[in-house]
Every structure is written in C-alpha cells, then in structure tokens.
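So that we are looking at the same thing, I have put the structure below in structure tokens.
As you look at this complex, bear in mind that one protein chain is not there, while each of the others sits in place.
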Amino acid sequence: MTEALLEIRSLEVAFGGFRALDGVDLTVGRGELRFLIGPNGAGKTTLIDVITGLTRPTGGSVRFEGHDLLGRREHEIVRLGVGRTFQTSVVFEELTVLENLDLAASFRRPLWSLLRRRRGVSEEVTAALETTGLASLAGSKAGVLSHGQRQWLEIGMLIVQRPRLLLLDEPVAGMSSGERERTGELLTEVARDHTVIVVEHDMDFLRRYASQVTVLHEGRVLTEGSVEQVRADPRVQEIYLGRAREGAEDAVR
Amino acid sequence: MTAPAVSVRRWQGPAAFAAVFSAVAVLALVAAPLLLEPFRLGLLAKYLCYAIVALGIGLAWGQGGMLTLGQGVFFGLGGYAMGMYLKLNDAAGDLPDFMVWSGVEKLPALWKPFGNPVFALAMVVVLPVAVALLLGTLVFRQRVRGAYFAILTQALAAALVILLVGQQGLTGGTNGLTNFFDFFGRDVAADETQRGLYLLVAIVLGALYLGARQLVRSRFGRLLLAVRDGEDRVRFLGYDPATVKTLTFAVSAGMAGIAGALFVPVVGIISPALLGVVPSLELVVAVAVGGRFALAGAVLGAVVMGYARTYFSEELPDAWLYLQGALFVLVMTLAPSGIAGLAANLVRRREART
Amino acid sequence: MEGVLNQLPIGLSIGAVLLLIALGLTFTFGQMGVVNMAHGEFIMAGAYTAYLLQGVGFLIALPAAFVVAGLMGLVLERTLIRRFYGRPLDTLLLTWGVSLMLQQLARDLFGAPNVQVASPAWLRGGVGILPYNRLFIMALAAASVLAIWAYMNRTGQGRRMRAVMQNRRLAATSGIDTGRVDQRTFFIGSGLAGVAGVALTLIGPVGPTLGTYYIVDAFLVVVAGGLGQLRGAVLAAAGLGLLNSYAEFWSDASLAKVVVFVAIIGFLQVRPQGLFFVRSRALT
C-alpha cells in the first residue's frame, strides 16, 4: 500500500457539542473502489465534506497525493483532482446538458479564454455524453431531466474533469431499479480508471458492486474489509440491528 | 406543424439578429435626431445613459444573480471624474467656482491630475472598476451574497452620498458639479454638441450591448448563469465563483462609470442625489420592468421607465409614486421576467397557433 | 471628560432605537428570508397611529400601533409576500414598490408636512444626560426583547416558530403548519415595527418619509447580528449604537455614518454570517 492516494489521520469534527467525526483514520489506494457505509449520523457525508473543503475539521489531517487538503478552498481541492457529487443532485437547469458538461470540462482553461464562445464539442465531452447515455439529450436544458438522468449528468460532469479521486454521495438514492442498474454499470465503468469512494445506504447495490467497504459508526471507523468480512462482523450486525431491525436484517443477511 | 418550425428557423441565427439590431440602430442614429426636437433628444440621451447602467445591472443581476442596489456609486464615480475634468478645463488654471465659495484656496491634490483629459477619461472606467473589484473581492470571497450583498451595496450608496455631501470643498457638496461650458472644444449647451453627444451615447450603448451580448453567450456567460443558479456547485467544478462574480460586478461597474461620464455633459450636472439609494433602486426597478433576464429588456426598461417618469411628472406628478410602486408590484407578481418575457411569450404563443 | 462618559448611555440609547426598528426585521428576514423594505412604512404607520390617538393616551398607542402595523403586515404577507418565498431578492424589490405606495398613501391621508405628536407629560425631564423619553425607549426595547424571548422559548407557538426558522422543510414534514407560523411571524414582526414607530415620535419627525430614515440602519443591524438571532440583534444594536455615538463624538455625524459602514464591511470579513448563526449542512 505504498500507493496511498488519500490518507486521513485522526480526523475530528464537532458541531457545537456534537462530535460528528471522532478520530477517523482512512487510507484509500490508487484505483480502489471504496464503499463507505454506516447508519444515519455515522459521519459519512461529514467525512466527504471535510475532504472536499466544505466543512472545517477541529483536528486531524487529510493528505491527498502528498498535499495537505485542510484549509484549502473548495475549488482548489477540485483543481488538485478531487471531485464529488451530492445527495440531491445539483445540475444547472438553465444550461443544456452539453453546456453543463462543457462547463465542467473547461475548468482548467485560463479565465480569459472563456470569453470566447464555444465552437464545437470537445472529445472528452462527446465521450462523456456517450458514457452517460445522454447524447440524445445533449441540446435539452438540464431542467427537464429525470432524477436518474441528473445523477448521470453529474457523474458525467465529474468524469470530464478527469479527477484522480471521485467521491459519490448516495448516487442511487431515490432511483428506480432500472436506473440503479444503469448507474451501477456507469460506476463500474468509471471505477475502471478512477479511484472512487461511494457513500451508499443501499445494501443490494453494495453487494453487487463493492470491493472494499469501510463502516463508520458514531464518528469512528468500526471496521474495514471486503464485503464478506464486513458482513460477518458481529459489531456491524449489532449497530444495524440496534438502529432499525427490519432494514438491518435485510442488510446483513 | 412544420410551417412554424420553418418560419422560426428563418428568424433564427445571427442574420436575424443583425437585421433587427441594425433596424434599431438606424432608428436611433438617423430617425431620432431628425424627428425629435433638441429638448426631447436630450431627454432620450439621458435615458440612454441610464440604459447603459441598466445593461450593467442586467448583467450583474439578471445573468449573475447579484442584486446590486448601489450602482449609483459607480455611476457617480464616472460622473465625478468627468465633471472634475470639465470643471478644471472651464476654470482654465483658476479654482473651480464652488471651491471659491466653499473657501478653498488651493486646488486640492486629488483634483490636480483630473485636469488632464486622458487621465480623467481613464479614471471614468478605472475608478468604478477598482472600487467594484475591491468590494467584490472582500465581499464575495467571504460568500456574502443574495440579500446581504444587496443591503451592503445599498449601504455603500448611502455612505458615499454622505461622504460626498460632507466634503463640500472637494466635491461641491449637495450641489454637486454643475455649470459646465466647454466640452472638448465645443459649447456644451449648443444644440449641435447635444446632438453629437446623443449620437455618442447611442453608439456607446450599442457597442456595450454587443459586448455584453458576446459575454453572455460565451463560456464565461454560461459560467455566470451557473454561478447564479448554483454558486456552491460551481465551486465543486473547480471554479472560484468569487472571481467570476467580482469580474462581472466590475464590468457592470465600468458600464455605470461610462454612463455617468456621458451623463455629465448631456444633463449638465452630477450631484450626490443622483447616486444615492433611491436612484439606484429605481434603475433596478427599470431593469425588472424591462426584463432582467434579457439584456435588451434591461435597456428597454430603462428607456421606458425614464420616459414614463418624464411623462407622468409633466401630466400627473402625484400619481407617479403610486404608479411606480404599483407597476413594480404587478411586474414582480405577474411577470417576473418583465416586458421582454411577456413579449417573448406572446410571440411564442402566436407562433404556436399558426 | 464628562462628555465622554455621557456618550456611553447615549450610545446605548441609540442602540435601543436601532434594536427596536430592527427587532421585527430580524424575524421576518430570519425565518422567512423576506427582505421587507416596507418595514420602514410599518414604523411610519405606528407613528401615525400615535398621532391619531393623541389625547387618548400614549400607552394605549403602543398596543394599538402593534395591531395596526401587524395587520398591515399580515395583509401584505397574505396578498403578496406569500407568493415569493424562496425569492428574497424579489421580495426586496416587491416590498420596495409597496413602500412607495404606502408613502404616497400617507401623504394623501395626512398631508405631506410633518405632524406634531406631543410627548406625554410624564416623559418630560430626565436623569443626567438621559431624558426620560430615552430611558423609556430603552425600557421598551428591553421589554420587547424579553417578550419575544419568552414567546419563543416558553410557548408552543414560539417553539414552532424556532423550528421553522431552523429547518423549514423538516418542520413542515413533522406536521407544523408553516404557513400559519409565517403569518404569525409576519404579524409580530410588523407589529414590532409599529411599536418602534410610536417610540420614534418621542425623538424624531412624524411624516410620510419617516420610514426611509431608519430602514438602511435597521438592515445593517440585522446583517451584523445574524439572521433571526435575538441575542445577535441585541449585541449588534448595542455595538453599532456605541460605535456611532463615539465616532460622532470624536468626529462628526457624517463621518460616523461612514465609519459604521466600514466597520460592518470589516466585521463581515471576520464573521460573514453575522455574530450568530445557525449551522446548516444544506447546500444552497
């Protein structure tokens, strides 16, 4: 594991008196597809927020490819190669699908060159349109997209930025089973040449696509390992059973 | 069903825009000076000055979501830069008249460089842009936005007015700068000068409009829309929204500065009352009425509201406040995208019928 | 030296005026995101209520003005503002239009010149530099703060109001009728403006443009204090009052206004969301 891309050490976040993260250590290697699970309030989204600069931690360190991420502003972290999606997807409704992707792809251009009008479509954007299956909708405003299509567009916008680390926050929440299927395929494709961290509740989805899983509980890392190892861990069973019996049994089964 | 598509297509594209734009240009540059007598032409020139400010507001607010209630500040900076030059030019080495009666004995150091026309004209743009860059950097970096930003810009306008009024020896106080004679070698009050100024204002407005249009249609324009609709999301695309907003704010400030500089010879005065909270708000109202999401709507709004103001103050002065207020409430509730939005809807509906 | 010491109570009394005019705003702005530019005209309505009730008794004018301004606010909320939730910038402009019409209405009803509202006899005189009417305003501000605090923390309605303020969607899903809460907040917020209007008749002019003198200052207090934050508003008002008082004492009134503005910009560099704010994870 000399190839560690992301190293998090004893990370702490407190909101008022509430400790959302309480000494989290996490290492993610290059090319990994890592799933982050845990009951509500375990600190999953907070962890992603800290990595991407949205939340300031009270202690600890986050290193990405040797850069200290803490204290940097969000867009600087993105420019270092960390991209993310949100639970409720945010795409620019007034812009077309193509413009959304093009905007995402242009972020490394110097500002003055943005003053010119877009002529044609770059290769990576074309590729992303294909990958996400949104090519036929390229000219439509993003406002008309369905929930699933928006998530794909968001993932597409991430891909064209060629980040070295992707953080996906509950990419299949609220999706129909057909959409889940499609998202799963997309994820596999993306994971082929990116390092990805996925926060996900959906156990079915987890079973199908996860390789490595980290379980968070009450702001700490409870356990880490393959899907099988994690499922066999009695502590994991306990927190899931303790929280919500039915869902948990289903999950751990 | 195919017929409307064809007719719409015929009207699409740069050719149609060029046709419409040149028609308006001919109307403004040829027809108006011929048809309107000097007094009305002067009024139109004044409205067009406001239209330049409105264009900037349309850019900052309509496209960028920054509701600036202090655009008068930049208008004033441009206006004072021009006014200071004209005053010094008229004084021809002596002190400007208001300094004499304010008891100022020596030309203040601040004024000296403004005797140079090149410097003064540069300051028309540089001053507002610099203030906007400073304020934008401070405010947007700290993610102060929305209503907070609106309130701060409003307070800025109020503070500047107080500052200008308080420094009478330096700024002419409430009176402002007035009583100009010479405008680059011509008698500023002469009808020919005024007609020339009108043409200048119209051409500047046209050029700035084309520039703003280009900006809106560029990638930067897309980015600006994105910042308006989801500033935080833009941040996670690797852009710094603060930079985008600050630059746009500066552009709109520069436009207001140019408008202020043109306003001074056209109207013959620049005073603190022109850049306070109320005139700044009134221009925002005009933009909303015209249609904030279309640059042409902003321009139209400024001209229409300017005209309406003159008309009503001549015919029914008491009704103006009611009317202005009511118009505004109606526009905001029934037609948030203003005249431009209504017109576009109307045309679309007719297209759909045929 | 005595003058310097005197500026302390003067600053606090300026702060009390600021607090009174800003108190209602901080809730309509904080809970509903409504930037109500017509707030100044509700203050004016309160002042005119005091004018109309002269002779009946000054203390009766206070609740009357609360009801008058509150009802005006309620009507405004029901007819217009309701349609604009989530569009704070549009409400700002909308309510500005309303404020223009209210000013003209006042002009038509009461005439353009200022009207005279005589201070009640028991408010004449004073202690040291502070006249009784200033002390009365300070007491009134304190009483308003206490009443609001008690309302928010000791009544069910108030708790619902806090819930809506902190998380509107969550409050709605947990069965709170947010529409009703909004109406109540607007009624109370506007009513407080009316009370402020009555108090202002003691120290300032009463005319159609009364509200315009105070509205910018009121917003600055809200911005500096943090949205919907009672203690933020109190501290910000006191701070701005003192700053104003000392800046004016050592320079002049014009410069003091500029100093206050610069201070607020500077302050927002350190605390962009004001003195106090509710942490939220939502991505706006």
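The chains carry the letters A, B and C, assigned in the order they are written, with residues numbered from 1 in each.
Quick note on the criterion: a contact is a pair of C-beta atoms (placed from the backbone, for glycine too) under 8 Å apart; a residue touches a chain by one contact, two chains touch by 3 or more.
Here is the rule we go by: contacts and distances are computed from a predicted model.
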Protein that the absent chain corresponds to, by UniProt name, given "NADH-quinone oxidoreductase subunit M", "Caa(3)-type oxidase subunit IV", "Urea ABC transporter substrate-binding protein" or "Cation:proton antiporter": "Urea ABC transporter substrate-binding protein"
Chains in view that touch the one left out, judged over the entire complex: B, C
Selected from C:Y132, C:Y151 or C:F267 as touching the chain missing from the view: C:Y132
Touch with the omitted chain, as defined above, among B:L121, B:L200 or B:V267: B:V267
Contacts of subunit B with the absent chain, listed as residue ranges: 8, 11-13, 16-17, 20-21, 23-24, 27-28, 31-32, 35-40, 42-44, 46, 100-103, 162, 165-166, 168, 173-176, 178-180, 189, 267-269, 271, 273-274, 290-291, 294, 296-297, 299-300, 303-304, 307, 310-311, 313-314, 317-318, 320-321, 339-341, 343-344, 346-348
Contacts of subunit C with the absent chain, listed as residue ranges: 2-3, 6-7, 10, 13-14, 17, 112-119, 123-126, 129, 131-134, 202-207, 209, 212-214, 244-245, 248-249, 252-254, 256-257
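Everything below uses one rule, namely that only the chains that are shown with their structure count from here on.
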Multi-partner residues of subunit A (at least 2 other chains): 86, 90
Multi-chain contact residues (two or more partners), subunit B: 232-233
Subunit B to subunit C touching residues, read off their complex: 61, 65, 67, 135, 138-139, 142-144, 146-148, 150-152, 154-156, 158-159, 162-163, 165-166, 231-233, 277, 281, 284-285, 288, 318, 321-322, 324-329, 332-333, 336
In the complex, subunit A residues that touch subunit B: 52, 73-75, 78-79, 83-84, 86, 90-95, 99, 102-104, 106-109, 111, 114-118, 157, 161
Residues of subunit C touching subunit B in the complex: 29, 33, 35, 80, 83-84, 88-90, 92-94, 96-101, 103-104, 108, 216, 219-220, 223, 252, 254-255, 257-258, 261-262, 264-265, 268-269, 272, 283-284
